[in-house]
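Removed from the display is one protein chain of the complex; every other protein chain stays in position.
Order of writing sets the labels: A and B. Residues in every chain begin at 1.
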Amino acid sequence: MATIDLTVVDDIIREHQSNKQNIIAILQDVQKVFRYLPEEALNHISVKLDMTPAKIYSIATFYENFSLKPKGKYIIRICDGTACHVKHSIPILNALKKKLELDDGKHTSSDMLFTLETVSCLGACGLAPVMMVNDTVHSKVTPEYAEQLIDKIRAEEA
Amino acid sequence: MKITSTKNLRNLKSQYSEALDSLEMRVLVCGGTGCVAGGSVKIYEKIRDLAKEAGVKVCVSLDVHECGGIGIHESACHGFCENGPIVIIKPQDWLYTKVTIDDCEDIVNETIIGKRPVERLFYTNVNGTFDKYHNIPFYEKQKRISLGNCGEADVNSLAEYIARDGYIALANALDNLSGDEICKIVTDAELRGRGGGGYPAGRKWTQVKRQPNFPKYVVCNGDEGDPGAFMDRSLLEGDPHRIIEGMIIAGIAVDAEFGYVYVRAEYPLAVERLKRAIEEAREAGILGDDILGSGKKFDLQVNQGAGAFVCGEGSALTASIEGERGMPRVKPPRTVEAGLFGKPTVLNNVETFANVPNIILNGADAFKSIGTEKSPGTKAFAVTGNVETTGLIEVPMGITMREIVFDICGGIKNGKKFKAVQIGGPSGGCLPEQYLDMPLDFDSLASVGAMIGSGGLVVLDEDTCMVEIARFFMNFTQNESCGKCIPCREGTKRMLEILERIVAGEGREGDIDLLLELGETISVTALCGLGKSAANPVLSTLKYFREEYEAHIRDKRCPAGVCKALAPITIDPEKCKGCSKCAKNCPVNAISGKIKEPFVIDENVCIKCGACVSSCPFGAIIGG
Partner (left out) sequence: MKGYVIVDGIKTAINDAKNLLEVIRSAGIELPTFCYHSELSTFGACRMCIVEDDRGRIMTSCSTIPYDGMVVYTNTPRLRKYRRNILELLLANHDRDCTTCIKSSRCKLQELALTMGVRDVRFENITEKKPVDRSSPSIVRDPNKCIMCGECVRMCEEVQGVGAICIANRGASIEVVAAYGKPLAESNCVNCGQCRSVCPTGALTIKNDNKDVWDAINDPKKRVIVQIAPAVRVAIGEEFGEAPGTEVMGRLVAALRKMGVDEVYDTTIGADLTVTEETAEFIARVREGKNIPLFTSCCPGWMQFVKTKYPELLPNVSTCRSPMEMFGVVIKEYFKDADKEEDRQTVNVAIMPCTAKKAEAALPEFTTDAGRDVDFVLTTQELCMMIKESGIQFAELSEEAADMPFGLGSGAGVIFGVTGGVTESVIRQVSNAHSKETLRDIAFTPVRGMNGIRELSLEFEGQTLRVAIVNGLKNADMLIKKLKSGEVSYDFIEVMACTGGCIGGAGQPLPQTSEVREARAKGLYGADSVAQIKRSEENPTIETLYNGLLKGKEHILHVPGRH
């Protein structure tokens, strides 16, 4: 019994011409829909594109952005590039970890709203330290600012 | 709008130029990632709407039929990101910094309607206030060519790109040049790859041109992963048509009919703008089956990375486009012979392609008149770290580090002392003060064991611990190693382990030798360019700052005072009651003082055993 809507996956595969070559783009789109890569979806792609599940798994685990575990609705990426690192990005990370009750093994908050990640560089070094919430860049972030942002999003979602 | 011939394009160009000239005034609101993060989109909308409400004739997008009025546009990144959001007023060349939504009304009433500057928004530093942005030291020494349109033009307008000679180089190539001739011009210009290695682009193109296998591909490497580098992002966001034009010219030169632009996933705005530009170019007949009516074909696809630094390496990047794990493969065969899908491939980075239209338009000699003999042209650098003004700059090759750090970027922040520049990202090295006057070009840097890399410059002041910086980069490389070859996978892990123990104050005698030995093994035997350069940050800091390593290992001291574990143990005079218990417990007699007065620890004698910390009944001893 399928627990996820595989027709969405079919649409995505079709949009990418059912071409193996586009597997990364397919996985990106699937992740956009489900916020992670459900095993069922991967098995389905494997059949449709005549790729072994192992092959898809090997690709999915190579790239940082793919997740085989469900991610939060808001993906917070703290930049820890050189510029941000020297401008104290780690305290922001620690503050959010505490705020969201996360640890080294847990990256997604229990309410499934937030996933916290670090990223090597967002390329917005002039505005260091920066963080990205989904596709929005926040500049010159302080731990307090980041915490307030969480409260704001939580309030909006409530 | 379909452009059906090169003649048609040239006509359009003059019409668009006229339309542009007919604008009474232009208000350019920066729409680069930095300023967008500062709220510039809302600022742009508000200025536009207020102006319209005030009855101003507003030109939102350039058109042949609608001339005159005030142009209010979103521009690309000016590079002056730290002072964003930025608004530029033309033709006056006024530059407004740190604009907020509350400033919009003044901008409309004073500047747009009253033609007067809002002086409080001018850039100010210790030397005064600057009205025209060309006079700001940050811009004075720059030579913005590939970034020429960035900040000056409407970022969303193909029309304006054409008005500014856009696609004219392509038209010239289609009208007058054979593929071999294009390759020759690029070869004569001695354009060297801006992505790191500095390999001559013309030579690459010529090799691909000669290959008998078809199809051939043109691939643009926009997987700018070096922390501290964002030149490619700015170009892709700010002037996507220039990259497209450069790639089409490459395609015509080598007989390739399809190209891919590989952009990191962390650059959503760049992807969005690039995709839109490709769509526009396709609609205009610039991309597709019949480029400008020439009968030649070329089309482009954007591939988004999925988070893997190693994909910046050529063979890993092509593997990723092919839908594989981005693991570098062994060479030969080389990319020019068997690259993407095993076919001959031109693979250059964003900035390299951005230079191509100018070279075709103005000739090889014009290009070579700038820069140095062996490294002609300009180079974009992203300057970050402890300087007064961080940002994106474009300068002639051969400029010195001193000019960049002190003249353009205003020197070190907070009056601190310069210590080093980390150049070339995790593949590069740290250059100390002695190299401040060395010209920045491919060969000079190579001679001192560094590289331009993609162009990230991280300026480090005296408060930076070089061992910690080395650890930071090694941590990065170790995280980003693809894991394929043993030296890089296992070697970087062990180097990181050693660096971690050194900064934790647990460094051992012999660690420096072990780092050197591992570094050499990795540099020589790793599979790909990234692996081979993985040890550079450690090797270069060891070369120039070895005494810092020794201080950490032997004296258990961090000269910059950064490494927490090595911070000296001190007694808080407020809490100390002068009981002398600590002094009695100190095995090396490093603590002295008078009873009932605060005691002190002699940092030079202390071995940080921590005996005093646990003995103090008042919790007055900190550290250890």
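Rule of thumb we're sticking to: a residue touches a chain if its C-beta (ideal position, glycine included) is under 8 Å from a C-beta of that chain, and two chains touch if they have at least 3 such contacts.
Computed from a predicted model, the values in this text were never measured in an experiment.
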{"item": "Option from A:Asn19, A:Thr61 or A:Ser110 whose C-beta touches the chain left out", "value": "A:Thr61"}
{"item": "Touching residue (missing chain; options B:Lys57, B:His134, B:Arg210 or B:Lys331)", "value": "B:Lys331"}
{"item": "Candidate in contact with the missing chain, chosen from B:Glu373, B:Glu497, B:Glu547 or B:Asp602", "value": "B:Glu497"}
{"item": "Residues of chain B (touch criterion as defined above) contacting the omitted chain", "value": "308, 310, 325, 329-332, 478-487, 489-491, 493-494, 497, 514, 517-518, 521, 524-527"}
{"item": "Residues belonging to chain A that touch the chain removed from view", "value": "39, 52-58, 61-62, 68"}
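Following the convention adopted for this analysis, only the chains that are shown with their structure count from here on.
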{"item": "Whole-Å separation of chain centres (CA-atom averages), chain A against chain B", "value": "24"}
{"item": "Chain B residues touching chain A - in the complex, by the definition given at the top", "value": "33-34, 36-38, 79, 81-82, 84, 224-230, 233, 264-268, 303-309, 320-327, 382, 384-386, 390-392, 422, 425, 456, 458, 460, 464, 472-473, 476, 479-480, 482"}
{"item": "Chain B partner contacts - residues on chain A that touch it in the complex", "value": "20-25, 27-28, 58-59, 62-66, 77, 80-83, 85-86, 119-128, 130, 132, 135-139"}
